[in-house]
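What you see is the complex with one protein chain gone and the rest in place.
Let's look at chain A:
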């Protein structure tokens, strides 16, 4: 292999390297917004999974005697979906969205008040011996 050949080889290698680098740069450019979009999702997913674990351990600690009140409370707090309905009612510019939001607020409110109050009624009945 003479020096000329080696120089040619080196030149073509560097060309290819430059091409690859350009390619990588383009890939990174397309990936960046994807990563930015994935980040809040990953954060939400992390919090979701953590909350599942918290729920798992807290609920196993609930005494079986209070499983009905537990359903009442979880029912009431799952109506926290009202937050989404309130945002729709208050912020939406489309009339349809506002109407949907209003119906959502009304339905969830039945649950919030009904759930907490029926739980309170149940719990007020649980009394110890002699009290």
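Convention: a residue touches a chain if its C-beta (ideal position, glycine included) is under 8 Å from a C-beta of that chain, and two chains touch if they have at least 3 such contacts; residues count from 1.
Everything that follows uses one rule, which is that contacts and distances are computed from a predicted model.
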item: Which of "Peptide ABC transporter ATP-binding protein", "NAD(P) transhydrogenase subunit beta", "Diol dehydratase reactivase subunit alpha" or "NADH-quinone oxidoreductase subunit D" matches, in UniProt, the chain that is not displayed; value: "NAD(P) transhydrogenase subunit beta"
item: Chain A residues that touch the omitted chain in the full complex; value: 37, 40-41, 44, 47-49, 51-52, 54-56, 58-94, 96-98, 100-131
